[in-house]
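Omission of a single protein chain aside, the complex is shown with its protein chains in their original locations.
After this line comes chain A, so read on.
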Amino acid sequence: MNSEPPEDREPSKDRPASQSWVPSQDQVPPKGRDADRDADRGADRGARRAASADGGGTPVGRRVLLGTLGLGALGLFTAPTLQRALEAFLGAASGDDPTGLTGLLPNGGGFRYYSVTGSVPHKNASNYRLTIDGLVDKPGTYTLSDLRSLPQTRLVKDVQCVTGWRVPHTPFEGVQLSRLLDAAGVRSSARAVRFTCFDGAYSESLTLDQARRSDVLVALRMQNKDIGHDHGGPVRLYVAPMYFYKSAKWLSGITVTDEVKPGYWEERGYDVDAWVGRSNGRDDDPTS
């Protein structure tokens, strides 16, 4: 490591220790500052470094570093207050921001795209299928137009992600999951529902009681338009009272089971019963 050529060695010792900074005539107007002040803070240090302006002086670098650490810690303690204020401010600002730049800021509002796989096949009205099987009397398959022909329910609630972002007053429309379960005839031994997705990796699950809530939809529309591919279209799950990872995108299978099987993120440490404000260690306002 110390193989530097001789030019790289520390300043020579043959200059007086007091000159920790000596302006040459044409460089800096003398400020009347007493450069000797710091020199006696350790004769050895002064002696070794005196030749150049380097090395002497106050340890401002250390102070800046520690100050940054301190600000970081302060940020941790004031974060809840700051976050509320920023969300209110940026939420209002993003309302009339034609550039959309506020959406890129933390807490700037809007949805973020999360996918657990590299690419997700596109499905449309011609090739989309939703299968229902497991502990049911009448397993079946729905096409997109089958789902569209069923009675639609519209819910307008906040969306809360477990990573912190929240999108207020987001309309979802679709078929109540309980309607599909009733049509399939759930057997008495059933306790839970498992959801699978055509991205090939994601899965979710709910208890049967949770799945039968009136605010759980097989959603076809979001924000008053058909759900696009990036948002999990053409069909996604919408579990209004829970964190948004429960609302599986690209829904392709509903399997009624006898016990809850943890889903993709739940295998990776997130709560299975993901009520907004009562799980995952968060205290967000409930969404439903």
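Here is the rule we use: a contact is a pair of C-beta atoms (placed from the backbone, for glycine too) under 8 Å apart; a residue touches a chain by one contact, two chains touch by 3 or more; residues count from 1.
Rule of thumb we're sticking to: contacts and distances are computed from a predicted model.
Chemist: If you had to name the missing chain as UniProt does, which of "Response regulator", "3-isopropylmalate dehydratase small subunit", "Formate dehydrogenase" or "Sugar ABC transporter permease" would it be?
Modeler: Missing chain, UniProt protein name: "Formate dehydrogenase".
Chemist: Contact with the hidden chain only, please: which chain A residues?
Modeler: Counting over the whole complex, chain A touches the hidden chain at residues 1-5, 7-8, 10-12, 20-21, 23-24, 26-29, 31, 33, 35, 38, 51-69, 71-72, 75-77, 79-80, 82-83, 103-107, 111-120, 163-164, 230, 268-269, 280-283.
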